[in-house]
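A single protein chain has been removed from this complex, and every other one stays in its place.
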Amino acid sequence: MDKALRAEQRRRHLRNYLPHLPGDIIKILAMLIFVFPFYWMLITAFKTYKESIIVPPTLLPYSFTVDAFITVITKLNWFTYARNTIVVTLSVIVLQLLVMVPASYAFSKFRFYGQGLFFGVVLVAFMIPTQITFITTYMTMADWKLLKTLWPQIIPFGANAFGIFLLRQSFKQIPDEIVESAKLDSASELQIMTRILLPMSKSAMITIALFSFVGHWNSYFWPLVMSITEEVRPLTIAIEKLKEIEYGLQWPQIMAGNVLLVLPVVIIYIFASKKIIQAFAYRGMK
Amino acid sequence: MANKKPIRICANVLLTISVLLIGYGFLGVRINQTNAPVPSSAFIDLTKRIGVPMIIAGVVLLVTAIVLGNTTIQRRTHLSDYFPYLLIIPAIAFLMVFVVYPMLDVIYLSLFNGTVLTPTKRWLGTSNFEALFTVRRDFQVALKNTAVYTVSMVVGLIALSLIFAIWLQKDRKINSVAQTVFFTPHLVASISCAFIFQWIMSGESYGLFNTVLRLFGVPKVDWLNNANTAMGCIIFMNLWKNIGYYTLIIMSALKSIPTEIYEAAELDNASTLRTFFKITLPLLSPQIFFLLITITTGSFKVFDSINIMTGGGPGDATEVLARYIYKYAFKLNKLGVASAAGVVLMVILVLITLIDFKGLEKKVHYQ
Partner (left out) sequence: MKKLVSLVLAVIMVLSVCCVAAMADDEPITVTIWHTRGSGKNGDRILASIEEFNNTIGKEKGIVVTESYQGNYVNTKSAIMNALGTGDQDIIPEIVVLERAAGVPDFAIEGKLVDLTPYVEASGIDMENFQQALLGFSYYEGELIALPYIRSTPVFYYNKTVADELGLKAPETIEDMIEFGKKMTLVENGETVRYGVYMPNDPAWFIANMMWQMNSALFNDEGTRIPCLEDGCLEKALTAWRQWVDEGWFAVPVPTGVSATEQFSLGKFGAIFNSCGSMANILSTAEFEVGVCFLPYWDVPSAPTGGGNIALLKDNPQEYIDAAWEFVAFLMSDEQIALEATKTGYLPTTKTSIETDVIKELWAEHPQYQVAFDQLANGHELPWCEFKADFEDQMTIICGQLIQSKEIDVATAMQKLNEAAENIYMEYGL
């Protein structure tokens, strides 16, 4: 009796699933397409130089070697660069948090004169590319005697216009009554921000933090201009160093460097993705 | 009560004057600081002398305007009404120093023919701007290319993220895996992407694109050397990189739409297309509006990917504004021209954002 029941169940599951099949096949194809460049980067990092340039390229490396990784880590000042990238990225996020939350709170939950003007300043800041601001900011940093430190890669980004904008939208969607009742319970402004608004804006916060993290981890142009000594250079500059102009491109080393650059971010993302999806789901509950 | 309007107008006027004064004072200070060879006249000499006082006057007027303006907003003003200003001071301070000040500086420098070493070598007035739009063909080309790139990215990203978001909406295992996979390109640095895609888009027969073409019996294409396809390749790569991120944003918005609305629509026998356009889209409008601004301004700044993949080529098919500015500032040693191009870029971005804001803010529905 049981067997027949289970067989029937299986058939039903299959029937229910069948309409999904074509869509899923396309999804899997799409995923493969998306993932392919990574795969390419990964296998090239494990090839020897000779194998990396043969034509047509091999999809499965014949020679499996970690030479490229070893060369990259030993030749470049890997740990200094990695330390710099980590310190800069984390510092930026912390600084932005401290600056962004009060500002978004003000723009979303208060009415004050000149609101439009000041928010306009934020919006304008959002738009301006770094190629325009960097020379002047470089001079400012020089005036403040900060050029040989990590600060020029951190301070200019203190006000994250994108973050203020997104967070304001998120705060706006939190009903005013909640804030009112908290005030009636004699909650301080700080408590309102940290105990009420922030927890209810988890998905926005995570979006902003993620964007900021990835953006600064991978930023190349700004550190290039602002870091004039080796001690304060981040990983992205190191990888640029691998590209030798007169000597041809050492693909395995370049790819190994890139793999090492992207690995921490991917790891964090995979671990955090559960939380991210949770956070996004939470928002659905009203 | 009835007196509010004139006070309001007064406050607005004071605010405007204060901003103008601060800008004017800044000009005076800057002329002095840089010993600029500005054509001399009574007006200029006056400006040079009263730079700092003007800034101070401007700030005083600003505070007055704020105090005055606030009386029109609150019933009775308490000191605590000024609390929001405290909240925004850090953000505004950072923005003033690191964004507004450089912007003003760039506008100032665009009026000269200078180099990075001597930014104010020769006074030109608005000649730089005239030249940009008449003689400097390469600027016009860069402008055009940037516009093409931006429009493609905006349309492509918004359309594709909407499609992807709806496609991956249902709570199934394969969908959450797909979400993660589609998001990962965002984590890769532009410079790394460029290295990888160079091989994929290689003009040789073994390049991935050409291999696919070969499967269909189509002859190979020199993707990055062809003026028609080069920009397309850059767009393709940046789409790949960014879709996942924007899909995530839209998906989170989708999840916050209460299912009751969809159920009601079903009861009314609404078709999927109708549901999409009449219900889903309007409810997503805050996010789409936000994406519009983000993607537009982000696309105007494109630099790294082009620098590595095509270097602006072939010819000038992929030359864009950000590269133009950098090239003129350093390679060609013409800071004035670079600054003028920068000003044009800023004006375009401000206009676009204003249009976005005014035009679409009306259409945005907040739940």
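In order of appearance the chains are A and B, and numbering begins at 1 in each one.
Please note the rule applied: a contact is a pair of C-beta atoms (placed from the backbone, for glycine too) under 8 Å apart; a residue touches a chain by one contact, two chains touch by 3 or more.
If you're wondering where the values come from, they're calculated on a predicted model, not measured in any experiment.
Note that the absent chain touches A, B when the full complex is taken as a whole. Of A:L42, A:I174, A:L224 or A:V266, it is A:L224 that touches the chain left out of the display.
The missing chain, though absent from the display, is touched by one residue of A:V124, A:I164, A:M193 or A:L242; that residue is A:L242.
Considering the whole complex, the residue from A:S91, A:Q115, A:Q173 or A:S273 that touches the absent chain is A:S91. Summarising the interface, subunit B meets the missing chain with residues 115-119, 131, 135, 138, 194-195, 198, 202-203, 205, 222, 224-227, 230, 308-317, 319, 327, 329-333.
As for the chain not pictured, it touches subunit A at residues 49, 53-55, 75-76, 83, 87, 90-91, 94, 135, 138-139, 142-143, 145, 147-151, 224-225, 228-232, 240-250.
In this section, only the chains that are shown with their structure count from here on.
Against subunit A, the residues of subunit B that register as touching in their complex are 11, 15, 19, 65-66, 68-70, 72-73, 81-88, 90-92, 94-103, 105-106, 116, 167-168, 172, 174-193, 195-197, 199-200, 204-206, 208, 211, 240, 244-245, 248-249, 251-252, 255-256, 258, 286, 290, 293-294, 297, 300-301, 303-304, 322, 325-326, 329, 342, 345-346, 349-350, 353, 357, 366-367.
Listed in rising order, the residues of subunit A touching subunit B in the complex are 20, 23-24, 27-28, 30-31, 34-38, 40-41, 55-57, 98-100, 102-103, 105-107, 110-114, 117-118, 121-137, 140, 155-156, 158-159, 161-162, 164-166, 169, 172-173, 189, 203, 207, 211, 214, 217-218, 220-221, 236, 239-240, 254-255, 258, 261-262, 265-266, 269-270, 273, 276-277, 280-281, 283-284, 286.
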